[in-house]
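Okay, handing you the structure first.
All protein chains of the complex are present and in place, except for one that has been dropped.
Moving on to chain A:
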Amino acid sequence: MIEVRDLVKRYGDTTAVDHLSFAVEPGRITGFLGPNGAGKSTTMRLILGLDRPSSGSALIDGLPYRDLRDPLRYVGALLEARAVHGGRSAFNHLLYLAQTQGVPKRRVSEVLELVGLSGVAKKRTKGFSLGMGQRLGIAAALLGDPKILILDEPVNGLDPEGVLWVRQLLKALAGEGRTIFVSSHLMNEMAVTADHLIVIGRGKLQADMPVGQFIAQFSDTAVLVRTPEAEALRAAAGERGWTVADTDLDGALIVTGSTAPEIGELAAARGLVLHELTPQRASLEEAYMELTRETGEFAHRPAPAWGGADGRA
């Protein structure tokens, strides 16, 4: 388990991490989200003892990272920037890591095989593509068979097959009871990978909850309704204070601010015919946008309000 307690990190005038507290539990994938500059990478570096907190603490199973006896066997980390010397081969990069704590040499070949880099193991990493570098970073994270994985944007630069592979790998590792803490900007990938979310903005905690709850809490519930009596329904919904919008789909309406059962009951009470009544599942992306609209460090102008039920997923 990773525990972050009232963590603060300042760089001069910038407060990158601002009184952050959360716990990352074992056995599930915890997604770490937040806009650019929110402090995700900084938090991860603080957990790894690379940066010194201004105050507060980050603990791994109750210990500061520096006190872990065999850190690689305990925590596998993939950092944001490629932290590799380009003049060294992939094999030797992993070898010097393995040697720090008696990880057997054969393990180096095994993880390279696993991430699909055996063919270039002896090549200098200078010539690696973004995705290859990322695979090497993942290999390094898996080197010590760690209980905890801390991955900063692991699928950045991976091809679709690689993205899928990382997703399956993380799920399998979490299934074995390991702790997985992973940051990403790819909401759709997070939606199908993560079980739990920790969202930060400007270094502060915004949300810490299961993915399902997050979507429910931070998105307007929308229901698609088809009725031959559109005007009557519109009026009835208006009385209740619900919003009704037209869609591009012929005659279909989108009702927000209400739920499917409420709309069904209202229609029944008024004797209105319904042809369709479908709750629209908001995407993680929409919920996330809703939450971070105000807090984003580099907030953009809001996008046009309603882009259709499953919009630009």
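Going forward, a residue touches a chain if its C-beta (ideal position, glycine included) is under 8 Å from a C-beta of that chain, and two chains touch if they have at least 3 such contacts; residues count from 1.
What we mean here is this: contacts and distances are computed from a predicted model.
S.K.: So which of "Acyl-CoA dehydrogenase family protein", "Spore coat protein JB", "ABC transporter permease subunit" or "Ferredoxin, 2Fe-2S" is the UniProt name of the chain that got left out?
M.R.: Answer from the UniProt record of the missing subunit chain: "ABC transporter permease subunit".
S.K.: Determine which one of A:20, A:38 or A:103 touches the chain that has been left out.
M.R.: A:103
S.K.: Decide which residue listed in A:2, A:17, A:117 or A:140 touches the omitted chain of the complex.
M.R.: Counting the whole complex, the residue in contact with the absent chain is A:140.
S.K.: Please identify which residue in A:8, A:83 or A:260 touches the non-displayed chain.
M.R.: The single option touching the absent chain is A:83.
S.K.: Name every residue on chain A in touch with the hidden partner chain.
M.R.: Chain A touches the missing chain through residues 45, 48-52, 65-66, 68-75, 77, 79, 81-89, 92-93, 95-97, 99-104, 107, 110-111, 113-114, 124, 140, 142, 144-145, 161, 164-165, 168-169, 172.
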